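If you scroll down you'll find the structure; I have some questions about it.
Yeah, one chain of the complex is gone here, protein chain that is, but the others are all in their spots.
The letters A, B and C name the chains in turn, as written, and every chain counts its residues from 1.
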Amino acid sequence: MIFSSDNWAGAHPVIAESLVKAASGYASAYGTSDLDKKVEKTLSEIFERDVAVFFVATGTAANSLALSSANRPGGHVFCHREAHVNVDECGAPEFFSHGSRMTPVDGSLGKIDPVKLEAEIRRFPPGFVHGGQPMAITMTQATEAGTVYSLDEIDVIAHIARKFKLPLHMDGARFANALVTLDVTPAEMTWKRGIDLLSFGGTKNGCWCAEALILFDTAKASQMHYLRKRSGQLFSKSRFIAAQFDAYLAGGLWLDLARHANGMANRLAEGIEASNGARLAWPSGSNELFVILKKDTAKKLEEGGAVFYDWPVPYTLAGSIAADEGLYRLVTSFATSREDVEQFIAAC
Amino acid sequence: MIFSSDNWAGAHPVIAESLVKAASGYASAYGTSDLDKKVEKTLSEIFERDVAVFFVATGTAANSLALSSANRPGGHVFCHREAHVNVDECGAPEFFSHGSRMTPVDGSLGKIDPVKLEAEIRRFPPGFVHGGQPMAITMTQATEAGTVYSLDEIDVIAHIARKFKLPLHMDGARFANALVTLDVTPAEMTWKRGIDLLSFGGTKNGCWCAEALILFDTAKASQMHYLRKRSGQLFSKSRFIAAQFDAYLAGGLWLDLARHANGMANRLAEGIEASNGARLAWPSGSNELFVILKKDTAKKLEEGGAVFYDWPVPYTLAGSIAADEGLYRLVTSFATSREDVEQFIAAC
Amino acid sequence: MIFSSDNWAGAHPVIAESLVKAASGYASAYGTSDLDKKVEKTLSEIFERDVAVFFVATGTAANSLALSSANRPGGHVFCHREAHVNVDECGAPEFFSHGSRMTPVDGSLGKIDPVKLEAEIRRFPPGFVHGGQPMAITMTQATEAGTVYSLDEIDVIAHIARKFKLPLHMDGARFANALVTLDVTPAEMTWKRGIDLLSFGGTKNGCWCAEALILFDTAKASQMHYLRKRSGQLFSKSRFIAAQFDAYLAGGLWLDLARHANGMANRLAEGIEASNGARLAWPSGSNELFVILKKDTAKKLEEGGAVFYDWPVPYTLAGSIAADEGLYRLVTSFATSREDVEQFIAAC
Partner (left out) sequence: MIFSSDNWAGAHPVIAESLVKAASGYASAYGTSDLDKKVEKTLSEIFERDVAVFFVATGTAANSLALSSANRPGGHVFCHREAHVNVDECGAPEFFSHGSRMTPVDGSLGKIDPVKLEAEIRRFPPGFVHGGQPMAITMTQATEAGTVYSLDEIDVIAHIARKFKLPLHMDGARFANALVTLDVTPAEMTWKRGIDLLSFGGTKNGCWCAEALILFDTAKASQMHYLRKRSGQLFSKSRFIAAQFDAYLAGGLWLDLARHANGMANRLAEGIEASNGARLAWPSGSNELFVILKKDTAKKLEEGGAVFYDWPVPYTLAGSIAADEGLYRLVTSFATSREDVEQFIAAC
């Protein structure tokens, strides 16, 4: 009953086999092989336009490179207060962009409040050098709270980005999970809304290590090649990433894996809502659930073999959690089995 | 007849299979899994002391993180003029260390000339702020010229490092190739000589993507954890690197692969020396050969299917290459077949 | 009636004359002249211990260099939410320390709340790389709210710094103003409390351009020399700073100037409290007052020739300011005349 994180799973067998198949033979290095090009072409088809694709080692690298491409001295990147770039990347975005600042914006359910976003941006009017200047906006889809921005909600953020002429980045570490929830196309959830750069994550959804930074404006690609290389993120045997994505994207495997993970989370949510001892802290839309349990119950579940994380209680929940209760995060993945889910529900 | 680079090969079947085996099941993330720990233990055994091991995405990242751990304002890193950090990393070492400088030192056969090294270091006496200050020395083993420092030669460089209290880094992108040439232990070629930090490369010798930064002083590890994470180099599913190293190191596979690559290079060298149309530019000791061919011959070889790179003629060769000749680099790997080698020799 | 900022004044005549006197003759450059050394000695006497003194161009530079000397990857600098480093330096501290983060701590009256400070530091436990790590604490004396930390209050912050082994920096842009308010010695307000680094400002108190970074641990000076030079902050004709400080410190001029500025602020405060149309937002202790005025009154004052700034209303004042009122900042300086003060009071 491993619900700690989707990155505790290994790799899907089809993806692992793709690596074995690609292991023999020679191919040119540094992202120039046929397989690299094939994946770039597949992604262009999936996104319904030419895209520039940059494989990198981690989501942190994808996010940080994306934001650094928008770099300005004294720059502010506006993000949700709980965004991965703000709380979980050890200053990588600041490092990659030489000291820019992650400026947090509040909002319920893990989503940036657009009114607060605009107010924050207006704190830094053009030419007033003391406070620095706006530089980019980044949003996370699915969010760190397990929720999913609707297309309309993305539109609102994108409108603000255009108004202030700021590039808009989407951290898609769980892109597939959000996509199958909304049941829209990748294009509809990204550039058709106004997303300029996308961290397209495969690792949490069944790959070993497959992260891509996708630029919808291919004219921006020439400098990104240098930014990536300079950060030690250009793989020599780049096709080992390509081989994973090749299998991941073929025949819609990536969507199937996300549907499975989301389905397991939905089943967990149903079971928890139906139980006496647990309830959801808020409704989710992806493969992450945030659950309120009695601390005793949590302890018993852990003793019974369940693995999951305590989670800091956000101020928005203050008052709705009893002293003997805690907040816990449950994450499902492509590898989550129905048996584990049912066992967990039974134990609640 | 692919002799372009050892990073054009894929992965050894045993290593690819190890990835498949590790793909199922769960493991804790970010380098904390049992498999990660097992590899760290194996490396401590191989190096005959406790070492701190940091998996990273690329050799560039390993080198740059190593040097950044020695960071000083206005710092000079002394390296061979042809070192990878100096000519092939797009400023990554400077970026990771916020603007330090790679200060090149000359030396024949790809090796730092110790007299020139000391003279360069002395250009920056303590307290004279205008010129900056020494910060680290890095040497490459095997070198970019395909040669190998002897233990005595490493001793001389290490002596200078100690004299000026500078940390000494070894770029071991082709560590195994050098090791089997010298026929010494990993400890003898590194910390017993005075090496403080080692970029331990597996990618060029049969892995997909397996690079480790090894610190011989484990007290320095605590800050390296932050440096690595901050640069987007901390893999979530870190065990996919561990699985590769696990197979790579087991039963001495890594040494066997290096012996094969070196053996193929040696056979190539013999064949070339015995031929009329080609000669070695200088003796090699690893899996890289630098060969002088008539340009016509090179062209015919390429038309016959051989793949290899033109190489810039170093000033040390000026005068010994005719106008109708060129310098070419041939690299063998674990995957190089005897047939390809013999075919190339026959074609010379 | 210029109350906009203490940096709108020019230089005190004695200080300007000191520059004229130093203008002739030769002196060695880059901080090595006799006059430079004399000032360093004077400061050591004033602080009752050997100190290392670094002249720099601006308070921003002094603060940023101080914090960068404590640099750690993923580092957090804990500061008051309204601190100059956090809101008025365009990312300079982040730039100088290559991407560290200013982590704001709340507290009333411009002072760091020690309980909240400790809670913030504990959010980043050792070894948990994702969130980064504590790196330094900085406090401002006098604060941006015009208030002054008592010696006991400094002790509490210093105790926390020692507990977490963090260097403690004091931004003393208005150091003299705080000192004369507390009526203690410079040593008592700094290193005897546990301050490690001090930005010692002279510009706002009667100099043209005289800022010094003071290190109480002189062993840390050797690297600061390089940090300063690397940031373009090492003056060639450094004695032009020394000449200002020489006059500034001689015979306690600096304290007299601060007493004058504070006295003018006190008189303003009295007058405002006694008036019908204005009141203090909170009690001050230095040369900055924050005043609540009817917007109409403010407008009339401005039309009458008074110059001062609107100030953003902090959340702590919400509810205590009427809709037709505003918050305004008044700053006095060495140059403020009693006439201007009385005229302003009369106009209230």
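Definition applied: a contact is a pair of C-beta atoms (placed from the backbone, for glycine too) under 8 Å apart; a residue touches a chain by one contact, two chains touch by 3 or more.
Just so we're clear, the structure is a prediction, and the values are computed from it rather than from any experiment.
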Could you run through the displayed chains and say which ones the absent chain touches? A, B, C
Of the candidates B:G25, B:G131 or B:G252, the residue in contact with the absent chain is B:G131
In the complete assembly, which of C:A22, C:A52, C:L289 or C:C348 touches the absent chain? C:A22
Going by the touch rule given at the top, which residues of chain C touch the chain that is not shown? 2, 4-5, 7-13, 15-17, 19-20, 22-29, 56-62, 64-65, 89-92, 95-96, 203-204, 208-209, 226, 229-237, 239-240, 335
Going by the touch rule given at the top, which residues of chain B touch the chain that is not shown? 73-75, 87-91, 94-102, 129-132
Interface with the undisplayed chain - residues on chain A: 30, 72-74, 98-99, 126-127, 129-130, 132-133, 222-223, 225-230, 234
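Basically, only the chains that are shown with their structure count from here on.
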Mind checking the rotation angle between the two copies, chain B and chain C? C-alpha superposition, nearest 5 degrees is fine. 180
Whole-Å distance, chain A centre to chain B centre, using C-alpha means? 34
Between chain A and chain C, the Cα-mean centres are separated in Å by 42
Give the residues of chain A that touch two or more other chains, as numbers and ranges in rising order. 89-91, 95-96
